[in-house]
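Note that this complex is displayed minus one protein chain, with the remaining chains in position.
Labels for the chains are A, B and C, by order of writing; each one numbers its residues from 1.
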Amino acid sequence: MVGGTFREARAEREGTERRVTDKRMTASQAVSLVSDGDHVAIGGTLYSRTPMALVFELLRQRRRHLTLSRPLACYEVELFLATGAVERIVTSWVGIGLPWGLAPIFRHYVESGAVTYEEWSHLAIGLRYKAGAMGVPFLPGLSMLGSDIARTVGLQTVTCPYSGERLAALPALNPDVTLIHVHRADMFGNVQVDGYRHMDVDMARAARRVIVSAERIVSQEEICAQPSATMLPHFAVDAVVEAPHGAYPHECYGAYEADVDHFDAYVKSIREHGIEAGRRYVEEHVDGNPDFAAFLDRVGPERLTARAAGAEELMPR
Amino acid sequence: MVGGTFREARAEREGTERRVTDKRMTASQAVSLVSDGDHVAIGGTLYSRTPMALVFELLRQRRRHLTLSRPLACYEVELFLATGAVERIVTSWVGIGLPWGLAPIFRHYVESGAVTYEEWSHLAIGLRYKAGAMGVPFLPGLSMLGSDIARTVGLQTVTCPYSGERLAALPALNPDVTLIHVHRADMFGNVQVDGYRHMDVDMARAARRVIVSAERIVSQEEICAQPSATMLPHFAVDAVVEAPHGAYPHECYGAYEADVDHFDAYVKSIREHGIEAGRRYVEEHVDGNPDFAAFLDRVGPERLTARAAGAEELMPR
Amino acid sequence: MNDVTAEELMAITASRLLADHKVVFAGVGMPLLASAVARHRQAPNLTIVLEGGIIGTRLLPGHLPISTNEMRAAYGAQMLTDITDIFLFAQRGYFDYGFLGAAQVDQYGNINTSVIGSVEHPKVRLPGSGGANDIISLCNEIFIVTQHEPRRFVQQVDFITSPGYLSGGDSRETAGLLFGKIGAVVTDLALMDFEPSSRRMRLRGLQAGVTVEHVQRQTGFDLPVTDDLEELAPPSPDELEIYRTLRDGLAVSQPTTPDLTSSATVRPV
Partner (left out) sequence: MNDVTAEELMAITASRLLADHKVVFAGVGMPLLASAVARHRQAPNLTIVLEGGIIGTRLLPGHLPISTNEMRAAYGAQMLTDITDIFLFAQRGYFDYGFLGAAQVDQYGNINTSVIGSVEHPKVRLPGSGGANDIISLCNEIFIVTQHEPRRFVQQVDFITSPGYLSGGDSRETAGLLFGKIGAVVTDLALMDFEPSSRRMRLRGLQAGVTVEHVQRQTGFDLPVTDDLEELAPPSPDELEIYRTLRDGLAVSQPTTPDLTSSATVRPV
């Protein structure tokens, strides 16, 4: 299992400055907060509200020896694997999506033993982030018990001092850096999202540093107009990156649907060319553009507009 | 400490019907779900979003041997005490509000030993409801430790099986019935509130039965138009009572401020006449009216309108 | 009936397990489709919950979700929250049914979606648990739907990702899994349940035209047959129309007004 003690996590949090200051920066500046060997948690789930603008920048900067954690991981993990950036994956599921079958690059690295896949249940990942966010070293739960995933990760149990019941003890997961993508943020880092929140709140509050990319940078007044919609306060956020369509080709609730054609093309290419195709994807889409906006330009406005229209159709009215 | 085991709480929850049906009823019908000896949790906090229409009905029905729990309790607890309804109070604070000093009826019953005040810290109450809501028998925390309140309630500790740290173990608190007041509910019991949520979510999900009063009954379409604002889904709610101004004389965020003049009059009267004034309050304001709407009629529309205007002035715009 | 696909057969048979006014925690794919069919037929008040933080999804016909974490899965929902919160509802006992697919299932209903071979030296590393371990551990009654093939129905799974009855008897409870039972396994050939004391899987019903022998040949372990073995009704035209319309997107009337239809629950187990 990864991570320091919860005392260290607390001490780091205490020692962190909570300056109310303009935290806007480029993705490149923000991602420089990530060091080789860090545990990076990637917000959203599967292909929903993944901070792709930040993920692309992290791929570009070619960090090494990373641990990556997520609730459910999608093809972005394959890109980190293919470029040799990651040593350990902590999640409950790795794939691309049901119709695309198994993820071949993931299979290669994990089956060969080159990379460790630390598999927990979905709720276990959630409770691990939540323990980290709550500032406790573990939380009790009732899943994982009796399974081989419990055995593989070395799950411990804890006995309730009142009822005598034995429960699973999920150890706190405190990422070094958490990346999330949101709908709105002000320059100080107060952030709001629409729709489901995935595990973003706990993942961010468990972390040592938090980088947020946002569809829109708004005024503090706009945040304060709907204070109940605020998901994280400024003092839980270290960097704010403006990134319209910043989850593309993944979806952003209410803003745009996922681009499944993009996944199709990716999967077709890795089925034909293997790991090399993963590297080529990074060369073409990440290294081949100066920044994420340039990548989106090459995707083209028609495609982005169509995904936005698809989202619009699914919204309550 | 009160309450059955978490296994019993789970078994009750499993056995409960989750019918999607019209759950609207009168306060009188709804409150008949409460039995003598029950543990009743009262939603909101202090004088904010207290379900007063339901509280008045519970006072009218003169239940006996109740346990009452809340995050912070206000003068409503004195009314239950004065009418002999309550045996035990589980909370972190009992008063009326800072300017009104100590609560004399509360003092009388607790100092004489007639009623037990089980005092926990504010967070401890929150984690106790949360443990109940999460379906676990306890949650770990880092307050209460070293204090005499821990000693008095028999707080146990738990050792983290990973770090070896010793933490406070807050035992699950599963009320028999939770009463909450909300801004909007549909007839099935999907409910939404504006502003802060107090501990309503955990308190409701920890409970065996949940009674909701609502400022407005709305269509399911209105709920579905803002699904992220839904605080409890229909299957966590057993009864829905329409109660405009249903938190009066307490506040309801965005709708009306508290009526501090009403508190002034109450406090003046108990300072002069003691417990008897508490009983008289119930006779006059509860028993003296056929229902809560009639009580509000006697309060008068001018007073209600003024409190609504005060609320309007404080809202973001 | 030649034109009924195995997937249609499974989804429709499975849909009949779901009674009205219940809450089902559905995995994506067949479990979700089966739940949607039930909602359009005998269970208009069925509440479908998805792990993506979604309560009360309605689905837009022809725009079915690929995952449990996307807008299509949230269509028409009454409540959107977060992932962990959904599982905590399950842990509290709110969810009558947990509904899962399975890559590999054994005679005690244990599911493997982690690895073929050993975890140390995997032959195939599968995606992993996702929410399956939690759903099977926390929901009140579990239904499993999968294709009936010998490589899927094995004596003992290579790896217990999601615990059924573990090694049978009371081993599930002993492991600390205090709640939930594995109610049924539905396939394109049969309906199975579990013997109450040994907790071994047994044959309860046959899809139309399927023999006990055929089911046994497609099963990697000995499958006892219950005394009251029944033949399952083939998908009705009505069921097929609902299924296909959901999938392909012609208009299906949404059961938006609960309690108007109170058709008796079709529940073969």
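Definition applied: contacts are C-beta pairs under 8 Å (C-beta built on N, C-alpha and C of every residue); 3 or more make two chains touch, one makes a residue touch a chain.
Being a predicted model, the structure only gives us computed values, none of them experimental.
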Neighbouring shown chains of the undisplayed chain, as defined at the top: A, B
Listed residues A:Arg107, A:His183, A:Arg205 or A:Arg307, member touching the removed chain: A:Arg205
Selected from A:His39, A:Arg63, A:His234 or A:Arg307 as touching the chain missing from the view: A:His234
Omitted-chain contact residue, chosen from B:Leu68, B:Ala82, B:Ala239 or B:Ala258: B:Ala258
Per the touch definition above, residue among A:Ala114, A:Cys224, A:Ala294 or A:Ala309 touching the missing chain: A:Cys224
Residue among B:Asp38, B:Glu57, B:Glu119 or B:Asp238 touching the omitted chain: B:Glu119
Contact set of subunit B toward the excluded chain (per top definition): 45-48, 71-72, 91-95, 97-99, 102-103, 106-107, 110-111, 113, 117, 119-124, 126-127, 129-130, 141-149, 152, 157, 165-168, 195-202, 251, 253-254, 257-258, 260, 311, 313-316
Interface with the unshown chain - residue positions in subunit A: 7, 10-11, 13-14, 17-22, 133-136, 188, 190, 205, 220, 223-224, 227-228, 230, 233-236
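By definition in this document, only the chains that are shown with their structure count from here on.
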Label of the chain whose CA centroid is most distant from the centroid of subunit A: B
Two chains sharing the most C-beta contacts: A-C
Inter-centroid spacing, subunit C versus subunit A (mean Cα positions, whole Å): 29
Distance between the centres, which are taken as Cα means, of subunit C and subunit B, whole angstrom: 39
For subunit A paired with subunit B, centre-to-centre distance based on mean C-alpha positions, whole Å: 38
Multi-partner residues of subunit A (each touching 2 or more other chains): 141-142, 157, 165, 167, 195-196, 316
Multi-partner residues of subunit C (at least 2 other chains): 74, 76, 80-81, 88, 91, 138, 178-179
